[in-house]
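Complex shown without one protein chain; remaining protein chains in place.
Our next item is chain A:
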Amino acid sequence: MIDAELASFMESAVMIIVGTCDDVLRPQVGRAVGAIVDRATSSVDLIVSEWQWPETIANVRWNGRLAVTFARPSDYVSYQVKGRAMVVPALAAHRACAVRYVEAMTATLVGNGLDARVTAPWLVDREPAALRLAAEMIFIQTPGDMAGQRLEPSR
């Protein structure tokens, strides 16, 4: 479902925002700091700071529902992936991925004219957890004519 091009996009310096929902249907916003795509299984591991986004982790533990939007700041190219997820402990590879991501994302945003002190609160990897998402649906979310369209599995 996730082809090589999309996988590379998800693993690049793009902003990652995650949506979850609690048991009374209250949606929740969070941010992830890095993604690792298993190209064979279309599974995506997202690293999320449980310290900063405890509700997001709790919601995934509770019902496994997850929506993730990947957006490139330079041109707004965006994809949203939805599916079921579970919380797994962050391994060394996840922690290393988060460190690399924060570094690359900071450089990208600073390159776009933002101050690193301003972007720091959005790029937090304290007490990381990994959300392992099995992608079920992928949508184009780049503003424009194609926005909202579902990507065919055969993309």
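Just so we're on the same page, a residue touches a chain if its C-beta (ideal position, glycine included) is under 8 Å from a C-beta of that chain, and two chains touch if they have at least 3 such contacts; residues count from 1.
The rule we apply is simple: contacts and distances are computed from a predicted model.
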Choices "Sulfate transport system permease protein CysW", "Adenylate cyclase", "ABC-2 family transporter" or "Stage 0 sporulation protein KD" - which one is the UniProt name of the chain not shown: "Adenylate cyclase"
Touch with the omitted chain, as defined above, among A:Ile2, A:Val44, A:Leu66 or A:Leu151: A:Leu66
Interface with the undisplayed chain - residues on chain A: 17-21, 24-29, 51-53, 63, 65-69, 71, 78, 80, 82, 113, 117-122, 124, 126, 139, 141, 147-148
